[in-house]
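I have a structure I would like to understand better, so I am pasting it below and will then ask my questions one at a time.
The other protein chains are all here in position, but one chain of the complex has been omitted.
Which chain is which? They are A and B, in the order written, and residues in each are numbered from 1.
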Amino acid sequence: MSMMHVNTTVNGDEVEFLCDSRETLLDALRDRLGQMGAKEGCGTGDCGACSVTLDGRLVCSCLVLAAEAEGRQVGTVEGMAEDGGTLHPLQRKFIEHAALQCGICTPGILVAAKALLEQNPDPSETEIRYWLAGNLCRCTGYDKIVRAVLDAAAEMREDA
Amino acid sequence: MMALDDRKTNFKYIGTRPDRPDGLDKVTGRARYGADIQAPGMLHGAIVRSPHAHARILKIDASKALALKGVKAVVTRADFPTGLTGEDWNLQENVMAGEKALYDGHAVAAVAASSALIARDAAKLVEVEYEPLPHVTDVDAAMRPDAPVIREGAADYSVPEGMHPNVVRRIEFGRGDMDAAFAEADEVLEATYRTEATHQGYIEPHACLAQLGADGKGELWCCTQGHWFVRRMCASVLGLDASQLRVTPSEIGGGFGGKTTIFIDPVALALSRKAGRPVKIVMSRSEVLRATGPTASASMDIKLGMKRDGTITAAQGTFRLQGGAFPGAPTAETMQCAFACYEIPAILEIGYDVITNRPKQAAYRAPGAPMGAFAAESAIDELCRRMGLDPLEVRLKNAVKEGSKSSYGPTYPRIGLVETLEAAKAHPHYSAPLGPNQGRGVASGYWFNWGGETSVSMAVSEDGTVQVSVGTPDIGGSRASMSLMAAEALGIPYENVRCNVVDTGALGVNEPTHGSRATYASGLATIEAAREIAGKLCQRAADKWGIDAEAVIWEDGCAKPSGPNAGDFPPMPIAEIAAEMGQTGGPISGHFEATPNGHGGSFGTHIVDIEVDPETGRTTVVRYTVVQDAGKAIHPAYVEGQFQGGAAQGIGWALNEEYIYGTDGRLQNPVFLDYRVPVASDLPMIDTVIVEVPNPGHPYGVRGVGETGITPPLPAIANAVAGATGVRLRQLPMTPPRILAAIQANG
């Protein structure tokens, strides 16, 4: 079985890797590139724990083949904080609002929420709930997650 | 010498909401969970699982799998020791089938290979010859005389002659004259209630990395609620010495009781021993749903008598639970919690633990309690509606308080049910107007909580900061709570404490983070260890000042003379003592270990508004309020989180979630698309009220809060649906088709 050679960009860094043609982007990120932030919760696109952006579009990386990343821009939770470690407002607000308990869904939810705020800087509670409906959280009941996203959006609008 | 007040009430740090210490790692993707652990040279494991609900295993031929390039080892039950008995045998049989596969998804063999893809391919090449046998997956069907026998001899002493061998335990308790008490009632209700099995649904599938040598020494990294449990269970199942196996917990991506036992861990260890290399196994979601612990399903008959003034005169229940192919359904807990909220003069409860061809049930948040509450609290609501009584007033009239005889026997110590009912009654939610097609339901619930084996160590660093070593994995922010309690007890800033969850090699036995015990028991031990350290710090200061240690007190992070007679010395801060501790007697540590049993039970009362679409039967949760006794909330944000999370899981159980078995005995919905847990758009904000009736068994008054919150939602929602539609659903989940059928049957 011959391996495929893939050139891609992850969080702004050019990277290359070899992979089996059946490997998913999630597998490649985690096993080939050491980016463990995206998690596999289901492998069938139902839970959103593996959420990343591909050329700016929110995707479940378990449903994208690794080879499809060729020549494209991948964004993961590891790329959310600025160089130097300053957290994205969403990351800060998630800690402040206790919007995570076990934290396994947090990377995917942060990536998804960031994608939401990029296209809708002033979402309503309902809009946040429907946007995040593809990201399962079993611990929190979503209350504090939704509040954290509302608060981060408000802060980002003030700073804009 | 007691350097601190025995029971504090004026707190500096307790009750504040600082950032959790692991927050940064968890929002940046750096936190390492089960599947994130790697070792040089590691192999990947995959499990071969039975496609049959019940089948004799005639032959396993792994030759084709072993011939595949990259495959290093195959294990079957033949690679495990024989002669185990009791629960050890049950565990071994569950992690790897012996003579029979007992449920769809039961492990029958496992493969280790150089990549996960090769391991998966190889698993498909393992040829297993089965002889399918008749199966049964329903609890009532499994008790009938013609039901297939899953295993002879599994029943214990309690089961009377003549019952089906699938009935493995019978429980009975009660008191009072039932006939006389029912005769006193103005209304008597008799009804049957059913709940389906649901899964804990943690988002992180089970994962582990194992290394075991021919010398019997091993290392295991895994996501677990309790690594000493994992150590003991793996040692039993594999015939190892417990101390030779070191288990290190990763960060854990949810557990809810489902990660207090073992599934893949001993299999990975066995593969590693055979292949001579570390082996990692990560479950898929469908493996999690098919082969790890869901909860039990229940079928329950209730008879309840009530006077016109709302007094409950008598309660009778028969509770039938199946917990899969092994004994262990939480029947006793279901029975004990069902009527635990009420003082009832005459009560009779009978319960059965039944085995079926389903996966071995595992604990799920207040195991057993939600089913019992669904039956009992629905029945109370039915009588309230029949007689036009206010459901909160009726609950207040019958509520247990300190000195009440519980339905399960003992007399209650200080408890907080009445306080939650009063708070619910006073909450604006309870008097808010309802819209068309809306109904309001209330219900109360109880969980015992737990103490359990606990060992905590604490050490002062050279700069006066402090490290705490605990053995209870942090599922929902417990390191923040431990750090707050250590800070409070030592009078040092929260930021000066680092709490670590340490491996089995670093402490004595700790029970898992289960039974809502972590903040109670590890917290109590943290406070006691801090008190020991405070005493030692006082001694060092006394030595320096040349006075008796008895004349020194510890206050605000400093040693101080106890009064003017003790001498005139400026306060000596912890950092000053720590800086020279090497020259004044050596390291300063504290340690506490015990099996504390002053855990106080926690009661809760929930209010929910439901809107039902009369044309489709679809329900919407419009408003939700949780009121629960926390004793003392250490970090209120994470207490609220437990309340909200418990409510959300209960809502899922009530409305959507269920294990669906086909006539072939196979699980039909082993993916999140079909096993549908609540998503963000299904839920409203979940309001919380933290009631604090301090627990006398904890220095700061803590009661565990993790479990109670899943108990009231099942009946509260059924009660709200009855209010919205006028029809009573006695079977969960209340899916749109079921609600619609009930509305249509009602005309």
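Before moving on, here are some points about what is shown:
Operating definition for what follows: a contact is a pair of C-beta atoms (placed from the backbone, for glycine too) under 8 Å apart; a residue touches a chain by one contact, two chains touch by 3 or more.
Criterion: contacts and distances are computed from a predicted model.
Name of the non-displayed chain as stated in its UniProt record, restricted to "Stage V sporulation protein AC", "Twin-arginine translocation pathway signal", "Autoinducer 2 import system permease protein LsrD" or "ThiS family protein": "ThiS family protein". For the chain excluded from display, the touched partners among the shown chains of the whole complex are B. Set against the missing chain, the residues B:Thr16, B:Gln38, B:Asn90 or B:Ser158 yield one that touches it, B:Ser158.
When the whole complex is considered, the residue among B:Gly317, B:Gly452 or B:Gly557 that touches the unshown chain is B:Gly452.
The residue touching the chain not shown here, chosen from B:Phe319, B:Tyr412, B:Tyr446 or B:Trp545, is B:Tyr412.
Screening B:Asn166, B:Thr198, B:Gln336 or B:Thr735 for touch with the missing chain picks out B:Gln336.
Annotation: of B:Trp89, B:Tyr130, B:Phe173 or B:Phe569, B:Phe173 touches the absent chain (contact as defined above). For the chain missing from the display, the contacting residue among B:Ala325, B:Cys341 or B:Ala363 is B:Ala363, taking the whole complex into account.
Counting over the whole complex, chain B has residues 156-158, 170-175, 256-258, 260, 330, 332-333, 335-336, 363-367, 406, 408-413, 447-453, 514-517, 595, 597-599, 697, 707 touching the chain that is not drawn.
Methods note: only the chains that are shown with their structure count from here on.
Taking each chain's centre as the mean of its C-alpha atoms, chain A lies 29 Å from chain B. For chain B in complex with chain A, the residues that touch the partner chain are 17, 19-20, 22-24, 26-33, 35-36, 115-117, 200-205, 251-256, 282, 284-285, 475-477, 635, 637-638, 640-641, 644-645, 647-649, 671-673, 677-683, 685-686. Of all the residues in chain A, the ones that touch chain B in their complex are 20, 22-23, 27, 30-31, 35-44, 46-47, 49, 76-78, 80-81, 87, 91, 94-98, 100-107, 110, 125-126, 128-130, 132-147.
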